[in-house]
Structures are given as C-alpha cells and as structure tokens.
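One chain of protein is taken out of this complex; the other chains stay put.
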C-alpha cells in the first residue's frame, strides 16, 4: 500500500461518516497535536535506554504503533484537505536541508 | 517516490552527518512535537475560513508545506529508529477504526 | 493560595513518592506536552461557538479545569526543577511584548 492509497482510504472513511465538516484545517491540526501528545505520554517517564528497548516489548510496541498510526492518519488527512503532496514536500525539504546542513558541519548544525 | 524511499533518504541524510546519537526515540518525539507546534503557529490566529483559504496563497502554502514536511520527516525518522512500518500501522488502525466507529454513528462518535 | 505555595505542595507531592529521578527537565517537558495534547482533544471538534460555550456545561468545565490543572502543575514543576521564577518571567515577557507590539499596531502584529 502506498501513502496515497492510505490517504484515499482515510478520505473514504471520513466521507462514509460525514465527518467532512469537522475536518477543517484547524481542527485537524489540533487532532494531530492531541495524538502527538499521546505519543509523548508513552515515552515521557522512560530513560533513554528504556525508550530504545520499548519496541522489543510486544505491548509497548503495539501502543507505540497505535499512536504513530494516529499521528500519520491525521497528517495524511490534513494534507488531503489542504491539497498538499506530503512525499513531494518531504523530499523538497531534504533538498533544502542538504544545503542548510552540509555534511561536515555535524553536531554544530544541531546546536544552531 | 514512496514513503519507504523517503525514509531511506532521510536515514542517509542523518548518517552522513553522524546524527544517529541524537536521534533517540525521546529526542525525535520532542523534535516531532516542536514541528507540530510550528504548524499550530501557522494556523492559530486564522478564522476557519482564512485557514481553509490559506493554501490558495503561495507564501502561506509554502510555509504550510514546509512545516508539514518537517512533521513527516521526524515521524518517518522515528519509525525508522523504532522499526515501525508506518503505512502498515496506519492501515491496521483504519481497520480498528472501522469497528470502533460504524458508519452510521456519525457525529456521536466524535463526541465520544 | 499563591503560585509559589502550589509549587511547594507539588514538590512535596513528588518528594513523598520519590519521583525526583523521573522529573528531569526533558521528561517534564514531554509530560507538559502530553497534557497540552489532552487539552487540544477537548476542543478539537468543537465549533468556535461550542468552544466558547463549553465552560457553561458542568461536565465540560470539569474536564477543561482538570486538563488545565495538569498543564499548570507540570509547568510549575518544571520551573521548580529548573529554578525559574514563573511569575517574574511572565511579567518580564509582557514588558518585552509592550515594546514588540505597540498598542496601535493591532492585528498586523498577529499577522507578523
């Protein structure tokens, strides 16, 4: 399945429930924010080591995948409503980042 | 370009800068949060009508695409680090949502 | 009760549970983010009019106060851990904003 097919399925899901009027850009940004908040909650009290090992635990992995799916689905839905091609936008952003952060700058770039 | 190819390019970009040690799950969740915050800032003072019309303005569209790209890139990078298949996770979540929110429930489902 | 007294009570609460090691700056920023995400979830599907009327509904008001309390408590806890005087910082920020946004600039300031 491609990202575009996932977006089409998500659109059909929303249409079948007549959720279009609720899926305004501002509402979807807030919904995306809510899901990112839930993703934070999964990791907030873990040490860096515990966080890195979380995917090895089936229950933790299921929760992480569930929240990341929610983030992706609202992002994809927002892109659909706004007419944004997510993959093209992401690829164009890496192009710009190649210029902004030349490979040899290393850590310094992170420190801005 | 597929989401998987975008993820590979993003990984190569990080590897070329030796950013791996910074790309821990917690750090990436925080970076994702920062970008979602910037996306909120683009829409926060707009009326619902202004928000819906924003993509028609080339400057506003460029800013929106830039922030959505950042959100996607950190989400894709987090998935890569955690070994999560984003598309499969998103598709499985729609499967579950089909059960949770039968089509005829409509608005009520949104109100929980 | 003052904000400082609330902070002291929150600190005593954490100390009594030996939560100090979990209350690192990064963890608290993530926990604050999680609560802001929950606050978004309360408002995300409401129209502007429904959102303005929400405090008139006792159940909705209780949920809003609960989430705003959580946001405040993690913010206060983070300030305590970092040694930040929140009220002084907020007051100093209004001082700077008085200069950045002269009163007659009006809406323009919001549009940046």
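First chain written, first letter: the chains are A, B and C, and each begins at residue 1.
The rule is simple: a residue touches a chain if its C-beta (ideal position, glycine included) is under 8 Å from a C-beta of that chain, and two chains touch if they have at least 3 such contacts.
This is a predicted model, so every value here is computed, not measured.
Participant: One chain isn't shown here. Among A:21, A:48 or A:102, which residue touches it?
Facilitator: A:48
Participant: For review purposes, identify every residue of chain A that touches the missing chain, sorted by number.
Facilitator: For chain A, the residues touching the absent chain are 26, 29-30, 33, 45, 48, 110-111.
Participant: By the contact definition given up top, give the residues of chain C that touch the hidden chain.
Facilitator: Residues of chain C in contact with the hidden chain: 1-3, 6, 9-10, 13, 16-19, 22, 24-26, 29-30, 32-33, 36, 39-40, 43, 46, 48, 51-52, 54-55, 61, 64-66, 68-73, 75-76, 78-79, 82-84, 86-94, 97-98, 101, 103, 105-107, 109-110.
Participant: Over the whole complex, note the residues of chain B touching the chain we left out.
Facilitator: Against the missing chain, chain B presents residues 22, 27, 30-31, 33-38, 40-41, 43-45.
FYI, only the chains that are shown with their structure count from here on.
Participant: Two-or-more-chain contact residues of chain C, please, as numbers and ranges.
Facilitator: Within chain C, the residues that touch at least two other chains are 30, 33, 45.
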